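Left out: one protein chain. Kept in place: all the others.
After this line comes chain A, so read on.
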Amino acid sequence: MDDKTIVCRCEDVTLEEVREAIAGGARTLDEIKRLKRCGMGPCQGRTCRPLIAGEIARLTGQDQANLALPTFRPPAIPLKLGTLARGGAKNEQA
């Protein structure tokens, strides 16, 4: 993959930006997420997480399986505030 490849489609983050964060000392998915926003989009990182984890592993010589995953942040799917306000939503599609 080249530098301009977009690894996080939700937040338009390129591989170059991820590499920049790693070069600046970031070692975990959480750190990169906070600096570059990748993983904060509507899919909450489902798409970009493995790609970024692979890049961290490759550049820092860590084993990808050992990288700490970011904390799971509810809700599991994006829910409308209006739906939440009606108190429903646990089983409702929004």
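Here is the rule we use: a contact is a pair of C-beta atoms (placed from the backbone, for glycine too) under 8 Å apart; a residue touches a chain by one contact, two chains touch by 3 or more; residues count from 1.
One rule holds for everything that comes next: contacts and distances are computed from a predicted model.
Peer 1: Given the options "1,2-phenylacetyl-CoA epoxidase subunit PaaC", "Sarcosine oxidase subunit beta", "Polar amino acid transport system permease protein" or "Glycerol kinase", say which is the protein name UniProt records for the missing chain.
Peer 2: The record for the missing subunit names the protein "Sarcosine oxidase subunit beta".
Peer 1: Among the options A:Ile6, A:Leu51 or A:Leu79, which residue touches the chain absent from this view?
Peer 2: Only one listed residue reaches the unshown chain, and that is A:Leu79.
Peer 1: Contacts of chain A with the missing chain: which residues?
Peer 2: These residues of chain A touch the chain that is not shown: 24-28, 30-31, 34-35, 37, 40-42, 44, 71, 73-75, 78-85, 87, 89, 94.
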